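The complex appears here minus one protein chain, its other protein chains still in place.
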Amino acid sequence: MNQSLIEVHDLRLGYTRKRVIDGLSVSLRRGEWAVIAGRNGAGKSTLLRALAGVLLADGGSILRSAEATPEKIGFISDRFSLFEDWTVTRAIGFHCRAFGIGSFDDGLLRRVGIAGKTRIHDLSAGERAIVHLSLALAQRPSLLLVDEVLHVLDPFVRDLFVGALIEAIAVRQAAVVTVNHVFSEIERLPDRVLVMEAGRFAVDAPPDELRAGMKKVIGREPLPQALPCLFSRADGEYKEYFIHPFQEEMRREHGLDFQDVALGEIIKAFIGGGYERKRMA
Amino acid sequence: MNLTIDANSPLPVYQQIMQAIKLEILSGGLRDGDPLPSIRDLAKLLRVNPNTVAKAYYALEAEGFSEGRTGSGSRVKAPPGRQDALRRAMLEGELRAFLEKAVALGFSAADVTKMIEKVGQ
Partner (left out) sequence: MSGKEWREVGRQSLYFLLAAAGMVLLAIVGDRLSHTPISGERIAILLGLWLLMFSMFMGLSPFAMDSKQKGMEYLLTLPYSRRRLLLIKLLPRLAAVILFYLAFAAFYGLAGNAAFGGGFTVFSLTCFALFLISFSLAVVHENFIIQSLWAGVALCGYLALCLWVCVLGFAWKFDMPASWIEPRIWAGLSYDTPTLLVSIAVFMLLATPFIVSFFLAFKKFDLKPARTFNRRQFRLFLPQLLVACAVAMGVTYLVQSHSPGWEPRHFLLSGQRLLKADFPGKLTLFAEDGRRAVDTKSKVSWARLLLEQERRLFMSGFDRHDGSRIIGYLDKTDLSWKVLHRIPRTYAVANGDLGIRFDGANFVYLYSRPTEQGGLAEGVRPSGAFSAMHLVWVDPASGQSKTLGFQTPSGGRNNEPWLMGSDECNGRRYWLVALRGPSVLRLWADGRCEELGLSERIPVYAGGLLFTFRRGSLVVIRLLESGIEIVKEIPGNFGMGNPYFFSLGDGQASEVYAERDERIVRIDLATMSIDDVGPARGFLHRVPPGDFYFVEFENWPPQSNDKWNKLYRLKGGRMILLKQFDFNEAGHGYLIVNANGVEMIQSPVKDGKVAKATQRFFAFPDLRELRFKGLD
């Protein structure tokens, strides 16, 4: 559980003019589920592609352990890149030969009802996701990189998808990295929440710690100066304050109604939509 | 077995899992020597991280509610003598939380006792 699969150190990566990732460091361990959140264009997909080896670093390093060889990295891109006019069967055959895979489990494909002779370009987005997941799982990956694909799946397929990821962690101690915006479905899943901002991680903490460390107070009165307010939002007469870091003693000292904040809301606050930031994290 | 996880509960998920399993044991749903569901199955069932389930199982083992290798083949360990004490401890915990809320609403202990008797009838 504590073996480091991939160590990213001071990663810098950009396109022709724009630097997308700027000095990012992170270490991923086996068996953990990390969720990457961030604004559109914050560099989440770029980071995933860098981890998958599709994009190469301009600076810094990505150290892959012996368990995270390219054969053992499953990458499900939101582009669903495959050779479009191939049939599913041909794609599977090719994938297995390329990755040296002995047996392929087509259980997921059968449950979703994807026939082998279907061409890739005739598949729906959800079906593509399942095909890619099946291919990635066939690699018996130690690291599964899942770009923002969950939201395009219908509830049934999403359930299958998430279940398969859970199984990969449980059975193979795979590390799973997903990029998400919508948290209701996976609120209880991640071990680790990573929020990207300005090309690096502004937040890297277990969800429980995040929830425990942040409470909100709603009221008309201004917040006492002593309380560490990270974000605030005004809506008419009422103001919403996010206290961070929150400590239980504050309840006794201030007697305010410190409310719990859902993970999605915490991330939304960090991402910054509609909040006034009082203080840098 | 009847396990529910409340996504919005402030209680950490692994504690919710522990509670749920303890409840099962106390209510007789799981008896001494019964196998606990595998981490993989339970994680998939509850849509929680397998690590969380594993953590709950570790904690249960530490508290003496299960034995055997964690992950595969954990078994319930529920000596009849301990069940009563446990049941009481759980009720006490629930009661304490309830009283805290009542106090916050401005009730005294006497008010609460009265109300319990009234509702009980």
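As written, the chain order gives the labels A and B, with residue 1 at the start of each chain.
By definition in this document, contacts are C-beta pairs under 8 Å (C-beta built on N, C-alpha and C of every residue); 3 or more make two chains touch, one makes a residue touch a chain.
This is a predicted model, so every value here is computed, not measured.
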Query - Which displayed chains the hidden chain touches across the whole complex - result: A
Query raised in the report: Which residue, A:S61, A:S81 or A:Q247, contacts the hidden chain when the whole complex is considered?
Result: A:S81
Query raised in the report: Of A:L63, A:A98 or A:A115, which sits in contact with the chain we cannot see?
Result: A:A98
Query raised in the report: Tell me, which residues in chain A touch the chain that this view leaves out?
Result: 15-16, 49, 52-56, 69-71, 73, 75, 77, 79-86, 94, 97-100
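Here is the rule we go by: only the chains that are shown with their structure count from here on.
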Report summary line: In their shared complex, chain B is touched by residues of chain A numbered 1, 31-33, 162-163, 166-167, 169-171, 184-191, 208, 211, 260, 262
Query raised in the report: How about chain B: which of its residues touch chain A in the complex?
Result: 5, 7-8, 10, 12-13, 38-40, 43-44, 46-52
